[in-house]
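Next up is a structure, given as structure tokens.
Just one protein chain is left out here, and the rest sit where they should.
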Amino acid sequence: MKKNGHSKQNGFSMEQKFYVDPNIFQADLEKIAYVDWLFVDHDSRIPNPGDYFVFNIGKESIIVTRGKDSIIRAFFNVCRHRGSHICTESEGNKQVLVCPYHAWSYDLEGNLKSARSMPETFDKKEWSLIKCHVQVYAGMIFINLSKQDPRDFNSFIAPLKPYMDLHGLGDARIAFRKKFLTNANWKLCVENFYECYHCTPSHPEYCKVHDKTFISAHGGGLNTGPDEDIKKYEKTIKEWKNKTENLGYLNDSYTDETGGMRSASRTPLPNGFLSETVNGKMTAPLMGQFKQGQGNDCGYTNVSFNAFTSLLMSNDHAVVFNFIPNDTLNTTMELLWLIDKDAKEDIDYKVKDLTWLWDITTVADKKIIENNQKGVLSRAYMPGPYSNQEKGVVQLVDWYLNQIST
Amino acid sequence: MKKNGHSKQNGFSMEQKFYVDPNIFQADLEKIAYVDWLFVDHDSRIPNPGDYFVFNIGKESIIVTRGKDSIIRAFFNVCRHRGSHICTESEGNKQVLVCPYHAWSYDLEGNLKSARSMPETFDKKEWSLIKCHVQVYAGMIFINLSKQDPRDFNSFIAPLKPYMDLHGLGDARIAFRKKFLTNANWKLCVENFYECYHCTPSHPEYCKVHDKTFISAHGGGLNTGPDEDIKKYEKTIKEWKNKTENLGYLNDSYTDETGGMRSASRTPLPNGFLSETVNGKMTAPLMGQFKQGQGNDCGYTNVSFNAFTSLLMSNDHAVVFNFIPNDTLNTTMELLWLIDKDAKEDIDYKVKDLTWLWDITTVADKKIIENNQKGVLSRAYMPGPYSNQEKGVVQLVDWYLNQIST
Partner (left out) sequence: MKKNGHSKQNGFSMEQKFYVDPNIFQADLEKIAYVDWLFVDHDSRIPNPGDYFVFNIGKESIIVTRGKDSIIRAFFNVCRHRGSHICTESEGNKQVLVCPYHAWSYDLEGNLKSARSMPETFDKKEWSLIKCHVQVYAGMIFINLSKQDPRDFNSFIAPLKPYMDLHGLGDARIAFRKKFLTNANWKLCVENFYECYHCTPSHPEYCKVHDKTFISAHGGGLNTGPDEDIKKYEKTIKEWKNKTENLGYLNDSYTDETGGMRSASRTPLPNGFLSETVNGKMTAPLMGQFKQGQGNDCGYTNVSFNAFTSLLMSNDHAVVFNFIPNDTLNTTMELLWLIDKDAKEDIDYKVKDLTWLWDITTVADKKIIENNQKGVLSRAYMPGPYSNQEKGVVQLVDWYLNQIST
């Protein structure tokens, strides 16, 4: 494969430079992160007018607010006067966004409302906050930092809507959140997510919860494992599909045919499991259509919006995985656990049980990703061959090299 | 305005690069900091022969000594042998400057006095410490790091002498000093000092002490505010000028007509105030001509030597503000509180009362300056319009762009 100057041997990992070069990191931001639709949070973080939070990526800081009209908007956290950060806390509630430096004040729609002592020629209308494009679907807030018109959101989100609807993300709320600051290039973090070849040696908890053949065949995403294991697991999936179809639930899969990283799939949990938990029991009340319908279908839903954000969902909870590039060798991996909005802590769910699997698993991932980065910095590093269980990573790096080469 | 490649829109803040680019920071040092006369300390810090202190700027370390002849000299803290720092403590008393590495020994005039085992051709006279140009006026020590002949000191200091004399800085001593290490480009720190547009939202203490119209009209330096407030405050100044003239004190102002950043002004404190303190009462004994003369004239004196150093003075104390560039995104803001040399701690003054206003105010400034830097790092930052209260910053950036463009 040869893509405008970035070549890669088929079936081999990428060259060192993609993981260590600050100029390539800058290109990653410009060509990918700043043009993609980026998931920033669930709207239950800002339920009330005036609620806001700050989202950071690279050197950018973005304010996401809910207006008096309940509409969610996003702005660069940069005062139009002399550039100060306006919001200096990570979240809160404000009726007016007042810059702490000179008190320029913006309303929740980003309009400059007051600026003392300005020259007569000064027109407040010209000095609104720099807006980011924002779209919300089913409670999931996406922003786009593009300076031009952003990619069409509807075609971006459309194929994934049924899966979000099925799980009732629009009626969810955040039960817990945790950041894992990781000393590695963001692509090593994402690669780790797109394969489960490492699960056997590194994640005893995940291997206890999931079926061995499932892990091999579909652990890094649908059909990302060896053909024989995909085949071996076919019957299990087929039987479950019949069952869930009878219950009236969606059982489709989706793959982006345009080479993007969007995907969605539904597969069964291990026999007897109702949720992705230590004992297979449910850890929270049913969500979405499962609540209204025929009950738990013992399914497991995997949705990727793009390289930065994915969802792993049982019938009773969803986990958001967000990979946020900070610097060439530093990435924030943030996890959000979503449950039904009416679930009550310690009555309907316990945070410890809800978060058990992916907390302990991400603690381990942070460690192995950082070890990966250390070795990749060596002059002895060279592209190595992928296994049959790493087809998800192959897709990822093909997609990446395509993006970065255009 | 177009200055040899550095353009700026009139009335707007500077482009991002001036606050974030390491090459421009290096140019700032070479073209400004290393050719300007730099205030380093008050000579009361080294009252006795052999006393010394070390002054740091950028990667430079300068030893300032008082010789046996009581003359103050300054040297690069770099041994002529193999380059070691010679003084490794921030201050002390030494009769001989002995390099801790190989014991090359220099007298307090920088002459190499002993170097063991050197070749016969070696001539000690050729290996004196590299001198910095030093000038002292009224206790204020200035150095110049220029490799060539420095700018004329006398013409530099002459216009400011009457103000220094009035306040008796030559008979002062340091009562307290404090460093504020600030994660921001030095120009953001200095800009903060040259405007009081931020005082209303950020400095309740300052606003309690000073008159509202004064703050607007003159808070960032004489006549740096809106014309209407300057006008509104004219009568107050005029009445006070008459009063202080009758007392026999200087009541002039000085502005550098050559585009430099030197200035001096005298304005009244608020009605009933004798000093810039929490209650307007004096916080220390009268200084300088006030002590010898007709007593307190309720004036407030603002002197700037250049962009790096300014003085704010009441009749009973002076505060030195020194802004020292360390690195592109790091600056030391150091404050010195000066009082009459005969004042006795806890009898004539309390450090807590003396330092109250500018300590609490600089703590706040450090914070807002660091927020400013964070936003200026964003790709969304772009030059914004100055208010009518930021004429001091306009002068500053005009001066700066002029310096950096030559």
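Labels for the chains are A and B, by order of writing; each one numbers its residues from 1.
In this text, contacts are C-beta pairs under 8 Å (C-beta built on N, C-alpha and C of every residue); 3 or more make two chains touch, one makes a residue touch a chain.
Bear in mind the structure is a predicted one, so any value in this text is a computation, not a measurement.
Per the touch definition above, the residue from B:102, B:133 or B:379 contacting the chain not shown is B:102.
The chain not shown here is touched by just one of B:16, B:61, B:128 or B:405, and that residue is B:61.
Residue A:378 is the one among A:48, A:378 or A:406 that touches the chain not shown. For the chain left out of this panel, the touching residue among A:146, A:200, A:223 or A:326 is A:200. Contact with the chain not shown here comes from a single listed residue; of B:10, B:48 or B:117, that residue is B:117. On the side of chain B, the interface with the absent chain consists of residues 34, 59-61, 76-86, 88, 98, 100-103, 115-119, 122, 127, 130, using the contact rule stated above.
Residues of chain A in touch with the missing chain: 11, 13, 191, 197-198, 200-202, 216, 225-226, 367-368, 371-372, 374-381, 384-385, 387-389.
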